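Take a look at the following structure, please.
We show some of the complex, not the whole, and keep each chain where it was.
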Amino acid sequence: MTTHHWPSLPGIAYGGDYTPEQWTRETWREDVALMREAGVNLVSIGIFAWGLVEVREGEFDFSWLDEVVELLHANGIAVDMGTPTASPPAWFFANHPDARAVTRDGVPLGFGARGMASHSAPAYREAAVRIATELARRYGDHPAVVLWHVHNEYGVPVGEDYSPHSVRAWRGWLQEKYGTLDALNAAWGTAFWGQHYGEWDHIGAPATAPSVINPSQRLDFARFTDHQLRACFIAERDAIRAHSDRPITTNFMANQHGGCDLWAWADVVDVVSDDHYLWAADEEGEIGLAIAADLSRSVGRGAPWILMEHSTSAVNWQPRNVAKRAGEMARNSLSHLGRGADGILFFQWRASRSGAEKFHSAMLPHAGTESRVFREVVDLGAKLGALEEVRGSRVHADVAILWDFESFWAQDLEWRPSEDVSHDERIRAFYEKLWRDGITVDFALPGHDLSGYKLVLAPAQYALSAADAANLVRYVENGGTLVVSFFSGVVDENDAVHPAGFAAPLQPALGLRVEEHLPLRAGDRHDISFDGVRLSTDVWQEDLVLAGADVRGTYLGGPAEGRAAVTRHAHGAGAGWYISTRPDAAGLAAILDQAYADAGIRPAGHPTGLEVITRRGDAADYTVAINHTDETVSLQISGTNLLTQAVAEGTLEVAAGDVVVVRSPHAAQGADQP
Amino acid sequence: MTTHHWPSLPGIAYGGDYTPEQWTRETWREDVALMREAGVNLVSIGIFAWGLVEVREGEFDFSWLDEVVELLHANGIAVDMGTPTASPPAWFFANHPDARAVTRDGVPLGFGARGMASHSAPAYREAAVRIATELARRYGDHPAVVLWHVHNEYGVPVGEDYSPHSVRAWRGWLQEKYGTLDALNAAWGTAFWGQHYGEWDHIGAPATAPSVINPSQRLDFARFTDHQLRACFIAERDAIRAHSDRPITTNFMANQHGGCDLWAWADVVDVVSDDHYLWAADEEGEIGLAIAADLSRSVGRGAPWILMEHSTSAVNWQPRNVAKRAGEMARNSLSHLGRGADGILFFQWRASRSGAEKFHSAMLPHAGTESRVFREVVDLGAKLGALEEVRGSRVHADVAILWDFESFWAQDLEWRPSEDVSHDERIRAFYEKLWRDGITVDFALPGHDLSGYKLVLAPAQYALSAADAANLVRYVENGGTLVVSFFSGVVDENDAVHPAGFAAPLQPALGLRVEEHLPLRAGDRHDISFDGVRLSTDVWQEDLVLAGADVRGTYLGGPAEGRAAVTRHAHGAGAGWYISTRPDAAGLAAILDQAYADAGIRPAGHPTGLEVITRRGDAADYTVAINHTDETVSLQISGTNLLTQAVAEGTLEVAAGDVVVVRSPHAAQGADQP
């Protein structure tokens, strides 16, 4: 992280993507008036405007953009200036057909949609740096510009590239990583299926082949793809930095696009920003939202971040795009804020009449200002205006869940033991238990310093290097409580099975080894007996060989019938739990309750459906409480609701669907906060 | 429509596709004898015989075809002469590999199947005109030839073409349509996602790209594709016309292939002809058949048409190709006739032993003449022979359903609010209600003169230009009853949301505006209260803002709970109904019954399962009544059953599975016929 941090803005940032290029000047004037009405203080512009600024290769017309920037500035609305490199213009693809990204099947992807080019094509890199440079030169010191927004959602809609440019860069990347072909052949295990390489130039991208491509190669290609995208970002960032000292970000997609290793990305931006959209089919989308927000905060190591995009109501790209209910937009926004966001922005200000996303909701919908959505946008602006003092406060968590993009890339490759095993599903299941208990969670990598956490959960750590495993073992040794779910620690960083077998590097902490995976047939369910209670499980069993662990749960059926299902191992000053099957939600809750006890963690005890998160400021705590139910519920708290200035002494009623933000003295929340 | 109309033939045309090229001369002689036995008077020949006539490029051998034409002529069987341009020969693809059609992914489609070429390739256009010219020169005046059958099922199996020839033609088509790039950029809304075009040559076909292609571009490409196919037809038609004055047709696929705008096609043929196949999974295939027949009649503005292909029993290209039951072929044929067909032809005369369609039924099946199918073919020939006087009579309808191919093309693009919304499904649902009530229906475009209809239904008019909307508003103003279903009037002819919001141009007629779409999750059902009765609905709700309309139905659950679901607006001398959700069949029936009342329409009152249609002749009415049940039912009618010469006075019994065709004096049918 560089020293440039937060955009120069008062209070909480509020606004959205703004596309004046789609509208007349008359509409621009209406827009800024309505922005002011809504309390908007920051808009992102220029993100898809490359061809309207660089009208022919190397020929620039900034006139309209100048006008927009001045109009916004005159109205007190700050600018998040986008670089338009996520969507090169028509002339780019016409002039550089070789710079198109190419699919695994060899289909070059051209213009007409949202057209990312090959991230490795020299022509693309040059063009991206040129436009970024010109924008920075012109607007780098403009008082309206408080933030740079490079590109858009790296990796989406296309990240992987099988073009010749990509293949050439890939060989270079491999040469740098491995040094020698011997090292590469060893890391990839090319002796299997006769894949030995004798020349660097014989290595190709993992394109469509007769069968399954070497998984180590694919894992490295995922790393390479992530690296190339990040290199594109860095090139633009540095081009801007040469002319501007404002903070530079690019919008992540936290838990919605897995192709970028956000732990690495967070290190190269000045401020983390994230786009988040509810998954409409999920009737508890607020839990997925909370994961995204906690992850955005965690990759930035706890620093405040910006919610760069979310939606006021429905999106357009899901099978069924469910609209938000009354109040849901505010609940969503304040959950993000509670989890560390100091900026709440939307895609987009005004709904587009044309194009692929015309059915995406906006702050100003097709129905205009006389609409539920616009009224709620104005109301939210007022609410955020009352929360200025929250800015910069931080969230604290006693529990960490491991979230490792590289492990996910490896796990998602072909030919794993069971297609029913999903890291997303397991992480959600573990997270959901904590969410329902009102326990705040950070995400972490297995190699991080975990000593600050009382409890560390590993719901899906398929790939785990020996070094990272040793870190986890040390964590337990030093008094931590670790809970590991099945199909973890299986392979190392090259997707090679650990020499001593599955989960072997965790053996000191878990007191067992995994002799064999026992995936179940579709639909098979078997009970386990856990502390005398029957819990229902499915998908997976394992044949465990105990090496010190205590058996806490036993299989009552299935291939491992009669054998250990759940274990606890006392190791050093801590304890290592292992869950070798997939319990349902009630079962997982029963097991984790015991791990809580080990860790000295207690559920927060809030009413069901009341989501409560606390941010710790220099002078006070700020508790955000969101009532997801249709009834009024009571929050035990003393302090002032900043949204109403009501003062609570011990109890605050939160109306159905409502949100409160309460300023309290520090440490009023309970003994489990340090 | 030109002045050339109906083939010179006595009575109802009867026959099918005939492929003597697959058989020996001995079989030819057997064929014509059996055709005579079956009453066949018209066969279509030459449709797939290009390579056997033009044996090498520019080298023709008509000898066998001469012989076939003479043999048919000698036996009194007229010829519908096909041009074979739907399937260019092997030499064509070998000589002109660049003339292959290309998929969105860039795969050129070659020979070996039913091989349409690029509709824009100069080599294809030239070759098609050459073979059409040579055929017309040779057979244009032959007394056996009474009709020309150009090509086969345009657009099937391939219509869209992404070849360089197509891209070049597409740019020209756009230049002609838009004149300037500014106009194109505005119509397509290219400011969205940075798609601005600065050169005509930068515009590509909407081939595979990283994400969703600009929908306006795709809509125009659908129009272009339709236009190119029609241009191919016109080129052949004009080549034939230079040498022959016989009517010229091409066989449509009414409601089975949506890629051709049949309203435009009907204007360029001399007589409409259509191919129709039952969808075997549909246990009430007769309703889909009726839609196809009514649409064939409607695009021809009521003129008699030819059923160019249907099947005697099973087809071969569906997942499960259910055979027709005894009598079903006759019921199907006479339903087409009742709905305006003056020709009943089949694919094909004799079942092919080889090739992709060997399991397609035929008039003469693999089992030969000793078969149920052939016996029914002979019987049907006799029946049609008794119906000579029906020819030329016309069908009258009081109700129109809007059927707009361009709107369907737009609606079928990606990223619509819910994948559960289907124009086909809604049109079928509305049509089915009328079919069950015995009410005859025309199809129409929203821009048509609708003043002749008492009731106009818009089950699926997603795209609606402001001009067409004004036409519908005028229709209501002048006393019409209009029923509009949800997700209608959303966008204009460029797939751009109407400036004042969804359905805004219909506001005068409907008395409301649609603030927001509220798609439901999969499987969600909610009741509405309609005139005090609970109706079950699913898929969709809308947030309606009333502007004069009366609320007739109210949501009892779901996101719009408590708000208007169904409305009626008195406007001018008429009424506009709006249904903002998807009722089930009973619910839709309840609502439409009220709209009937507004329109002065009454159900016909025939027994359930008795399909009744009337054709009005110069001197009499002809009522076709088809008993789809397993019991004898009574038809209230007076007149003569032309199939048996039985005379009915007030009542006619129709046996289970049987059909009657009754000649009655005009206007005997009830007060709702003008």
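First chain written, first letter: the chains are A and B, and each begins at residue 1.
We take it that a contact is a pair of C-beta atoms (placed from the backbone, for glycine too) under 8 Å apart; a residue touches a chain by one contact, two chains touch by 3 or more.
Note that the structure is a prediction, hence the values are computed from the model and not measured.
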Whole-assembly copy number, given 2 chains displayed: 3
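Quick note on the criterion: only the chains that are shown with their structure count from here on.
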Could you grab the centroid distance between chain A and chain B? Build each centroid from C-alpha atoms only and quote it in angstrom. 49
Residue ranges of chain B touching chain A (in the complex, touch as defined): 105-106, 188-189, 191-199, 201-204, 206-217, 414-420, 491, 494-497, 499-502, 513-522, 543, 545, 559
In the complex, the residues of chain A that touch chain B are 19, 21-22, 48-52, 55-56, 84, 87-91, 93-94, 101, 103, 105, 107-116, 157-158, 280-281, 283, 313-314, 316-317, 319-323, 325, 351-359, 361, 365-368, 370-373
